[in-house]
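Yeah, one chain of the complex is gone here, protein chain that is, but the others are all in their spots.
Up next, subunit A:
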Amino acid sequence: MNSLRVARAAIRARPSAFRAPLQRRTYADVAPDKIQLSLALPHQAIYKSQDVVQVNFAAESGDMGVLANHVPSIEQLKPGLVEVIEEAGGSKQFFLSGGFATVQPGSVLSINAVEGYPLEDFSAEAVRNQISEAQKIAQGSGSEQDIAEAKIELEVLESLQAVLK
């Protein structure tokens, strides 16, 4: 009888033991919270479920910064920069050609794109040459599709040129 009472007291005691650290939590304790990032291309995984602090990217609905415990959402990416702030404090920048970012519940972020490279892999000269070529096509008298494609290229190139400066 006595041992039963002790066991019951132990069961009751446990939840409060769990609650105790939460009550002592201040905003400084939130800092270790991380977001688990997967950044994948069809041919390569740049990040594979790696814990990072923050991810900034340009979505069609606007520029976003994603921290831990972000509200779940699906965002279409603009061709543009993705900045990953890593645990050590350093940040890495990649240029993605376009795709989707999925913020999943529980601080999990998946970014899928077709092409993505670190900024230092790009050649400013190649970008400049392509801009003048694409402008010629966009203003020329080609088919509607050629002009539309040249405009897509211009959008990507201008975004690339802006971040390379």
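Keep this in mind: a residue touches a chain if its C-beta (ideal position, glycine included) is under 8 Å from a C-beta of that chain, and two chains touch if they have at least 3 such contacts; residues count from 1.
Everything that follows uses one rule, which is that contacts and distances are computed from a predicted model.
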Omitted chain (choose from "Nicotinamide-nucleotide adenylyltransferase", "F-type H+-transporting ATPase subunit epsilon", "DNA-directed RNA polymerase RpoA/D/Rpb3-type domain-containing protein" or "NMDA receptor-regulated protein 1-domain-containing protein") - UniProt protein name: "F-type H+-transporting ATPase subunit epsilon"
Residue of A:50, A:97, A:110 or A:135 touching the missing chain in the full complex: A:97
Positions on subunit A where the hidden chain makes contact: 43, 60, 79, 95, 97-99, 114-117, 121-123, 126-127, 130, 134, 144-145, 147-149, 151-153, 155-157, 160
